[in-house]
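In this view, the complex is presented without one of its protein chains, the others remaining in place.
After this line comes subunit A, so read on.
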Amino acid sequence: MRDVAIIGVKNTKFGELWERSLRDIVVEAGIGAIEDTSVSGKDIDALYVGNMSGGRFIDQEHIGALIADYSGLSRNLHVPATRVEAACASGGLALRQAIMSVASGYSDIVVAAGAEKMTDVGSEEAASALAAAADREWEGMAGATFPGLYAMIAKLHMHKYGTTSEQLAEVAVKNHKNGYFNPIAQYKNKITVDDVLNSIMVADPLHIFDCSPITDGASALVLAPADVAHKYTDTPIYIKATAQASDTIALHDRRDITTLDATVVAAKRAYSMAKLKPEDIDLVEVHDCFTIAEICAIEDLGFAEKGKGGIVTENGETAIGGRIPVNTSGGLKACGHPVGATGIKQAVEIVTQLRGDAGKRQVAGAKYGMTHNVGGSGATAVIHIFSRER
């Protein structure tokens, strides 16, 4: 196996991009990531694209070929392009496929992209498409929604550990504060705990401000073997670990409703592969599709004792400047959550931070960063660890 480096990154603006199509935004991200390096199109050996639900959102499947085509990689170069799907973890998984492709020696220069165009359908249809990431037959047909599933996690977390609605709200407040400094973020408004608690209730105890929004956006990365990375960039960032785990599709079949075992297992595999511990990580992008998801994530990743995620957040330990900055990009909550793009966007943020290019949201002296991308209510978890040094 070869070491792998990331040599180029690019996010589009995240938000309601009504005037732009999926192919427009992917091309912008892909070309941007390539222009971030000295690679040219003919050097590219393969393309992996994370996309959750093109069929539902834009009535278009065969997304891999579409994106290769409109990126100018098909008609003359015939670059192989593969779509990767694991619900909201599609992007993270596309990155993992790209890493394995380079590490194995099958490919040298590989583009990993992620994209979703969610606002071409109404919010009800978008919610219905997202609900397909849960167990349609045995959760959906009982009336479950995604916020509803995470609300049940939140309710039990509060019951077992005394986590409060205010602590959940603190996650949203922090992520909006971080998003304010991220030029691509969907939301640039700072919010307060009261704003969250006074927003409409979606599924008790989750208010609308506890939920990530419906977003359009695309992100892309360029990967190369670590041995040649310096040929293409002065600031390669190295992959120290890629790990993935699965769990039951339905929340009701879990060992413990408040613990995402897929995250716990993937984290264990990632720490072991990188030969690092949670204390070594300088910052992390976690999958905060709902505020409770960030609380569970920091516990399951080893950044807070089980049950203490709420208190750790309330104490400011996850803020920029705190013990372990979480979601410096603004997270899914403020940056936006174009489902197929999220896992790639998380990696773009970590690379930007490790290069020292994050401006006002920079974590001083960051050496090791982590991404945590979840599909559904936790049936897939993908974790990556990145390093400034090889």
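The definition used in the following text is that contacts are C-beta pairs under 8 Å (C-beta built on N, C-alpha and C of every residue); 3 or more make two chains touch, one makes a residue touch a chain; residues count from 1.
Following the convention adopted for this analysis, contacts and distances are computed from a predicted model.
Look at the chain that isn't drawn here: its UniProt entry, checked against "Nitrogenase iron-molybdenum cofactor biosynthesis protein NifE", "Electron transfer flavoprotein, alpha subunit", "Energy-converting hydrogenase A, subunit H" or "Conserved protein associated with acetyl-CoA C-acyltransferase", names it "Conserved protein associated with acetyl-CoA C-acyltransferase".
Set against the missing chain, the residues A:1, A:141 or A:364 yield one that touches it, A:141.
For the chain left out of this panel, the touching residue among A:34, A:66, A:250 or A:382 is A:250. For the options A:42, A:159 or A:390, the residue in contact with the chain missing from this view is A:159. Contact residues of subunit A toward the unshown chain are 124, 127-128, 131, 136-145, 147-148, 151-156, 159, 200-206, 250-253, 257.
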